[in-house]
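A single protein chain has been omitted from the complex, and every remaining protein chain is retained in its original position.
Chain naming follows the written order as A and B, and within any one chain the residues start at number 1.
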Amino acid sequence: MPTLTPPTRLEERLRPGGGGRPPQDPVPFGGGGGRGPEGDPAETWKLAVWVGLAGIVMFFSAIVSAMIVRRGGGNWHTVDMPQALWVSTLLLLSSSAAYEVARRQLGGGSLERLRRWLAISLALGLGFLVAQAMGWSQLIHRGVFVGESASGSFFYILTAAHGLHVTGGLITLAYVTWRARSPRPWPTRSAAIDAAGVYWHFMDALWLALLLVLVVYG
Amino acid sequence: MGVLVALLIWALAVALAAPFVWGPWQPPAAITEIARQIDEQLQLTFLLTGIIFLVAQFALGYAVLRFGRKGPEPASATEGNDRWEVLWTSAAAVIFVGLTLLGYSVWAEIRFDQGRADSPAPDLTVEVVAQQFVWNFRYAGADGRFGPAQPELIDDSIGNAVGVDRDHADGADDLITARLAVPVNQETELLLKSKDVLHNFFVPELRVKLDTVPGLTGRLRIRPETVGTYEIACSELCGLGHYKMRAYLDVMSESDYESWLEEQAQYLY
Partner (left out) sequence: MSEIAEIVEIDRHPAPTGFLRRWIFSTDHKVIGVQYILLALLAALVGMTMSLLMRVRLGSPDASMGWLETLFPEGAPGGVMTPEFYLALVTMHGSIMVFMVLTTAPQSGFGNYFLPIQIGTDDMAFPRLNMLSFWLTALAFLVMVGAVFVEGGAPISGWTAYPPLSALNVAAINGTGQDWWIVSIAIFCIASLLGALNFITTTLAMRTKGMTLMRMPLTVWGWLSTAVIGLLAFGVLLAAGILLLMDRQLGTSFFLPAGLVINDQLQDRAGGSPILWQHLFWFFGHPEVYIAILPGMGIVSHILANFSRRRVFGYRAMVYAMGAIVVVGFLVWGHHMFVSGMSPYSAFVFSVLTMVVGVPSAIKTFNWIGTMWGGRLRLEVPMLWAIGFVSVFVSGGITGIFLGQPSLDMFLHDTYFVVAHFHLIMGVAAVFAMFAGLTYWFPKMFGRAMNPVLGHLHFWGTFVGVYAIFGPMHFLGMFGHPRRYAEISGVDYLSANGAEQLHSFITVAAALTFVLQLVFFVNLIWSRFAGRRVSEANPWEATTLEWVTQTPPPHDNFSGRLPVVQRGPYEYSLPGAPRDFLMQCNADPSSEEGA
């Protein structure tokens, strides 16, 4: 707390820690160590992913709250979930599981398994997008379009937005898979795979949340 | 130079504050009880914020004046004062929140009480239907009931700006006028609607305004006490003609109002 009386001894003020904080610094660095010897790129990238996810959550929250408000506005026809969505959900969850298997090879596992399971995860992720597209075509077949149906328009915008974010994740996945071909690990390999894993698993959680919203409020 | 800065700060503060008290630009005379209550709240807010404003600007100028002078004393080494901090934080919180709590009752009276099932019926109900860029007013006519209205029936060319169903018994006698006439000292409820985009019904003498939202009906009750003609100025950007979307509120004596109604009935088609 700021003090009323001024410091009486110069030495006390000049001791490391004086000037606003108790003498013991809880972390060796002020922050995560930055680019110094104490810095950990994996921690930095994971922090960045979590920060980014906060922004993404706000984006989807805005659309979901718009949906809940709009639902009360009348002219709302419930949309039954297209069958393809159950398939796509399974594919996405499997993709995450596969990614985890790959990720756990870091720190002593087999490079072969790392490469294989990354590729499997990528394939399953692509499968998710394909299944989502099939879900869209099933809806169109049923006559639910973007414009005329309020519930339909929310279905499309939520799945499209999520799909776009998944696509971004897939591009990252593809990049990581491709670079993992090389037997020599590049310096930030673990950091990249770790951080990308956080994002990829979050896409799952986000999808499950959106599915819940669509089923309950759609 | 500190002197110059201080003097300028003080001069500007006075120049900003003085016209509020002594300048000619004031709200027009209030014509309802609600408007007078709003004026009271306005005065109180002026008083309290005026004091805070002048004290803060004075202190700022004084600090520059006193400590902007070259002198041998070094700056003081304190870095805060918890007691002062708590004091002015509490004072600010009490004044700010207190002001809005004091204004609660007039807000509640305008907005909470209306539309409640148990509030007494108004003496008159008029529909205000805004459109780009004119105001339409609908009266229920002799039967006292508004006829049903549909947007499909809107036809400005024959004077049915509101889309009232003339074939329906209730709708046959509805009056659609270009001026809002109300009897003095009676409570009129205004039902605010819009045909196209957002508009806002505002009469400075009433001190109240409310958006007209398409798809919703807003409610505003007024009990004007002074006969006269007052301008209604649209107060929500509604397009190119926003600046000239103006109509008139005519507050009339009871007998004048009845005559006006009869006269309007002649234009019924």
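In the analysis below, a contact is a pair of C-beta atoms (placed from the backbone, for glycine too) under 8 Å apart; a residue touches a chain by one contact, two chains touch by 3 or more.
Computed from a predicted model, the values in this text were never measured in an experiment.
Student: From the list B:142, B:178, B:237 or B:265, pick the residue that touches the absent chain.
Tutor: B:237
Student: Pick out which of B:41, B:125 or B:188 touches the chain that's been left out of the picture.
Tutor: Selected residue, touching the omitted chain: B:41.
Student: What does the interface between chain A and the hidden chain look like in terms of residue numbers?
Tutor: So the residues of chain A touching the missing chain come out as 1-2, 6-7, 9-10, 13-14, 16, 18-21, 25-26, 28-39, 43-44, 47-48, 51-52, 54-63, 66, 69-70, 73-76, 146-148, 150, 153, 157, 161.
Student: Please give every residue of chain B in contact with the chain that is not shown.
Tutor: Missing-chain contacts on chain B: residues 1-2, 5, 8-9, 12-13, 15-16, 19-20, 23-28, 37-38, 41-42, 45, 48-49, 52-53, 56-57, 59-60, 63-64, 67-68, 71, 73-81, 84-85, 88-89, 92-93, 96-97, 99-101, 103-104, 106-108, 110-112, 131-132, 150-152, 154, 156, 163, 195-198, 200, 202, 204, 207-211, 213-216, 218, 231, 233-246.
As a convention for this text, only the chains that are shown with their structure count from here on.
Student: Could you tell me the distance, in whole angstrom, between the mean C-alpha positions of chain A and chain B?
Tutor: So the centroids are 47 Å from each other.
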